[in-house]
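With one protein chain removed, the remaining protein chains of the complex are shown where they sit.
Letters A and B mark the chains as written, and numbering starts fresh at 1 in each.
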Amino acid sequence: MRFSAFVQLPLVLFLSAFSCVPAPEQRTQDGRIIIDYWEKWQGFEKDAMGAIVDRYNASQDKVFVRYVSQSQIDRKLLLATAGGNPPDVAGFWSHTVFSYAEKGALLPLDTLMERDGLKREDYLPSVIEGCEYRGFIWGLPTTPATIALHYNKKLFREAGLDPEKPPQTLTELEEYSRILTKRDATGKITQLGFSPVDPGWWSPQWVYFFGGDLVTEDRLSLDLQSDTARSAYTWVDRFADEYGRTELRKFEAAAGQFASSDNTFISGRLAMQLQGVWMSSFIDQFNPELEWGVCPFPGTNDPTRKMTVVECDMLVIPKGASHVEEAWEFIKFVQQQKNMEDLCRGQRKFSPLVDVTEEFYATHENPNIRLFRELAESPDASGTPKISVWDQYRMELGVAFEQIWVRDVEVSEALGTLHNRIQPKLDKANASWARVEEARLAEWKNPEGINP
Amino acid sequence: MARIDQVIPRGTQKRESLFDSKLFLQILQYGGLFTASVIFLFPFLWLLSTALKDLASATSVPPTLLPPVWHWENFRLATEKIPFWTQAFNTVVLCILNVIGTTISCALVAYGFSRIEWPGRDLFFWVTVSTMMIPGAILLVPLYGMYRELGWIGTALPLWVPSFTASAYNIFLLRQFFMGIPKEVTEAAEIDGFNQFQIFFYIILPLTKPALTVVALFSFLYVWNDFMGPLIYLTDEREFTLALGLQAFQSRLGGTEINLLMAAAALVILPVMVLFLFAQRSIIEGISMTGLKS
Partner (left out) sequence: MTKRERKKLLLGLLFTSPWIVGIMVFTIIPSIFSLYYSFCDYSVLNKPVFIGTGNYQELVTDSVFWQSVWNTVYFAIIFLPLSTAVGILLAVLLHSVQRGRMVFRAIFFVPSLVPLVALGILWRWILNGEFGILNTFLSAVGLPAPNWMGNPDTAKLGLVISSLWGIGNSVVIYLAGLQEVPKSLYEAARVDGANPFQQFWNITVPMISPVIYFNVLMGLIGVLQVFALPYVMTDGAGGPVRSTTFYTMYLYDHAFTYLNMGYACAMAWVLFVIIFLITTITHQLTKDRIVYGSH
C-alpha cells in the first residue's frame, strides 16, 4: 500500500507534466502556421501591440502570431538566438540592435523592403537612421519617442513667470530654476526648479542635450574631449555646487516612485522635468488636474536649436528564424499607416511614418504630441551612437555622471577615466569587425533564405 | 574579608535562582522570538497591506501602514489579469515533481557519501561541493545548447528532470545529518541481516525526517520563486509559472501596478504558508529524537 503510493504518485505527475506542458506546435488546430513574436513591453504598451496582433490574426487564415511580451525577455532572446532557436519576430530596443547586427545575429531587411516596395523615405529620417547600421536596415519601427522639457504652468504663475513662455536658452533655464526653487527655514529644498538627475534616465546621453556628440563622425573614437562634452558635465557640476549636494540628495531620496502620484513633477515639487512622450499618460493617470506644457530642452543659448534624444523600438527578424516570409508579412502589416497610427496612439507615441493623418493628431490623447514629432524632425535630434559597444559605454557614462554628481570628482578626471576604459573596447570591437567585414557585407547583400 | 566572602555566595545564589526561574527565562525567550517575528513578518504584512490599497496610496510618499480604503477586489483583478489558476496549477505540478525528485535522489546520494566507505568517496565529495563555486550564469549557454539538442526547449522538462539527478547543496546538507547518526545504530542492523537499502530506507530515512523536510522545503521554494528558468525555457503564457506570471505586473518605465502585484503575490504565498504550518507539525514533531545519539 505504502509502496504502491510511492511509485504511483511520481508516475502520475510525470505523465501529467508531459501532457499539460506539451512541446510547442508549429501549427494551430485549424492548420495555421504559428510564428513566435517576443516583445519586452508590459501594461498598456503591451496591450496596444496585442490589439494589432489580434487584428493581424483575424485578417487572414494562414498564419497565427503567438505574442509573448515579458520584461527581461532580452536574456531569453540572447540565449535563443545564440542557440539557433530564435523567435520569428522580436521587439528590440534601439540600444541593442547595433551590437546584434554587427555579430550577424539579425537578418538585414533591405532585400525584402526593395522587393515589396517599402522605402526608407517613408519614414522620418531620424527614426529610420536608428534602424540602419553599416548601410543596412535591421528592423522596422514600431513606436518612436523623443524627450522634451515638461514644465508646470501653475508653479510658473506662482513664481511670477509667464506660463506660456518656457525657458528658451540655457541662461533662462538656470534663472527660472533659481526662481522656482523654494527652501524651508532649515535650508531643506521643498520645491525644486529643475534637476539633472530627476528622473536620471538621460545621464548617458547628457551630452546630446547640450549639442555635443558621444562618438566621432567616423565612429572610431569616443568624442568626450570636445568643449561641448566638457561644458555639459561642467554644467552638472556647477548645478550641484550651487544647490548643495547634500540637499539635492535629500530631495532625490524623497522622490517616490516614477509611476505614482508622488512623482516629483506630477505632485508639483519639481517645476521642470526632462521626460519622454509617454509622460502625458502618467500625468493623466495620477494627476489629471496638472497644468503642464512642454518645450525643447534649452541646452545652449541659441533658441533656434532643438536638442532631443530620439529612440525607436523596432521589429527585427533574428537570423535563423524558421518563418522568415511569414514574419515579414506581419512586420509589413504593422507598417501600414492605419495599424501604425493605432499602435502609436495606443502607446501614446507619435507616428514614425512621414505621412500622418489629421485624425491621428485629433484623436491623440497627448495634447502636445505635435511638439514631440517636431523634435524628431529637428536637425539636432540625436539617436543611439552607432557602435557595437554602446551598452558598456552607456553604463560607464552613467557612472561618470554619478561620480561628478555624487562624489564631486573633477569633470576632466571622470571623463578621462571613462575614455581610457571604453576606447580600448571600441578599438577591439573595430578590429574584430575588420576581420569579418568583407564576408559579412557580402552575406548581407544576398541574405540566405530570401527570394528577391 | 569575611564579610565579602559572605556576600559573594549569597549574591551568586540569588542570581542563579533568578536565572533558573522558568518565568524569567520564558519572558526572555518569548520576548526575543516575538521581536524577531515582528521583524520577519514585516515584509509580509506590508505586502498584504499594499495588496489592499489602490494604486495611489500604494505608492504614496511617505508610505502609509494601513490602506485608507480596503480594496478587496484587488485579489479578483489580479487573478483576471494573468491566467492565474492555470499558472498556479503549472507551478504546483513543477514544485511537486521537484520536491519528489530532489528528496529521493539527494537522500540516496547523500547516503552513498556518508554511510558507505568506498575508495575515492571523499575526493568525489569535494568535487561535488566545488561545483557550487561556479557561478550558474556561465553554464546557461552550454546548457541551452544541450537542451536544444534534446528537443526540450519550449517544454517543462529542463525545469524538473535535473532535480531527479540530485543537487550539490542538498546532498551536502543531508550528508551532514547522515554522518551525525552513530555507527552503532546501523551496525546492529547489519548484524540482523539488513542490506544497505533496507538500512537506508528503514533506519536512516526515519531518523532524519527533519532534515528531509528541510530539503523538500528548499526545493519547493526554489521552484516556487524561480523566474529565470521558466522565462528561458517556456514560450507559451499558458505554460508559465506564477513567478514568471507575476512579471506581467511590472512595467518598463516603472509603471508597475504594485498593488495588484502584491495581491497576486499574497494569493501565491498564503496557501504555501498554511501548508508549511501543517506539514511541519505532522512530519517533524511526530518523532522524538531523544536518546538517539547515545
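Observations on the model:
Basically, contacts are C-beta pairs under 8 Å (C-beta built on N, C-alpha and C of every residue); 3 or more make two chains touch, one makes a residue touch a chain.
Keep in mind it's a predicted model, so treat the numbers as computed, not measured.
Here the missing chain is touched by one residue of A:E158, A:D237, A:E252 or A:E443, and it is A:E252.
Touch with the chain omitted from the figure is made, among B:A56, B:A189 or B:V214, by B:V214. When the missing chain is restored to the complex, the residue among A:I33, A:A82 or A:V354 that touches it is A:A82.
Across B:L55, B:I82, B:L234 or B:M262, the single residue that touches the chain missing here is B:M262.
For chain A, the residues touching the chain absent from view are 74-75, 78-79, 81-82, 99-100, 103-105, 249-250, 252-254, 389, 391-392, 395, 398-399, 402-403, 406-407, 417, 421, 432. Residues 16, 19, 25-26, 29-30, 32-33, 36-37, 39-41, 43-44, 46-47, 61-63, 105, 108-109, 111-113, 116-121, 124, 127-135, 137-139, 141-143, 146, 162, 164-169, 171-173, 176-177, 179-183, 196, 200, 210-211, 213-214, 217-218, 221, 224-225, 227, 243, 246-247, 250, 256, 258, 261-262, 265, 268-269, 272-273, 276-277, 280-281, 284-285, 289-294 are the ones on chain B that touch the missing chain.
One rule holds for everything that comes next: only the chains that are shown with their structure count from here on.
We define each chain's centre as the mean of its Cα atoms; on that basis chain A and chain B are separated by 39 Å. Interface residues of chain B facing chain A in the complex, by the touch rule stated above, are 55-56, 59-61, 89-90, 93-94, 96-97, 100-101, 140-141, 144-145, 148, 151, 153-156, 160, 228, 231-232, 234-237, 239, 244, 247-258. Contact residues on chain A toward chain B in their complex (touch as defined above): 9-10, 13-14, 16-17, 20-24, 36, 40-45, 66, 68, 70-73, 75-76, 79-80, 82-85, 254-262, 278, 282, 286.
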